[in-house]
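Sharing a structure, written as structure tokens. Questions coming.
Removed from the display is one protein chain of the complex; every other protein chain stays in position.
Right, chain A next:
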Amino acid sequence: MRSLTGLFRREPQYGMRRDPAPTRWGYRYQRLMLTPLFRIGVRFGLPVLLVAGGLGLWFVQEDNRKAFAAQYERLRGMIEQRPEFMVGAVEIEGADPALAAAIQRFLPERMPISSFDLDLVEIRARIRELTAVADATVRVRPGGVLDIAVTQRVPVAVWRHVDGLRLVDAEGVMTGMIPQRSARAELPLIAGDGAREKIGEALALFAAAEPVSDRLRGLVRMGERRWDLVLDRGQRILLPAENPVAALERVMALDAAQDMLARDIVAVDVRNEDRPTIRLTEQALMRLRRVSENNN
């Protein structure tokens, strides 16, 4: 009988297809690899574990960590300092020279600077904090230009306050100070407490007072309630708290018809719309009395 425990597997008989059987361990290995969890572990978990372990071992060394950080910083600096990212010029649009000078203070001094180091949001926020600025857009244009577009507030009136003369825009926001009235003589003057808040009404009144604009001195807010229109020669038109524009228009109509304001009167009181009142000057009053006595 042939050996049962041959070292080598017997070859298949003549003419038969080779059909080798897997070894016991090969068979077990294949079954193990077909186990889903094991398969995932080997194909995904093991590489991840190896890479993570290797990196971990490398980073355990203090020197390695430092070298890595230094290399990182160097690379970052290299990219940031590339000429494509450098900002060399500033263009400020829509700002007068004084505002431009004020804006310059918020910009970095050293001018060729990387755009990574520019905090555009911060710059914009600080520019918008300026009283003269309504809105601003800050951007870096291609070509390394920091482009600042400013919408300035437009002053529409001069407000006389205890500490001086201020400019006020249509929303009642102060945009700056002027040393004397003649610096912005073309703007109307308002005064009194609470005048700034009612700037819209004041502007409407100024528009209604167009016929007497050459005599107009300004508007005074009385008791934060109503307006007095002040003309030259100390004349005043006392306007009501309610509907002052209509009252002023009536006064203007009276003036146009009877030339009232050119007469010798101190004040026109239209606070009570049913009974407009005028106050004469001292001389006019005396004279009027004398005339009436003579007539008697």
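Definition applied: a contact is a pair of C-beta atoms (placed from the backbone, for glycine too) under 8 Å apart; a residue touches a chain by one contact, two chains touch by 3 or more; residues count from 1.
The criterion applied here is as follows: contacts and distances are computed from a predicted model.
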Name the absent chain by its UniProt protein name; which of "Cell division protein FtsA", "Putative aldouronate transport system permease protein", "Alpha-D-ribose 1-methylphosphonate 5-phosphate C-P lyase" or "ABC transporter ATP-binding protein" is it?
-> "Cell division protein FtsA"
Contact with the hidden chain (one of A:Ala21, A:Val60 or A:Ala185) | A:Ala21
Absent chain, residues of chain A that touch it = 13-17, 19-22, 24, 26-28, 30-31, 34-35
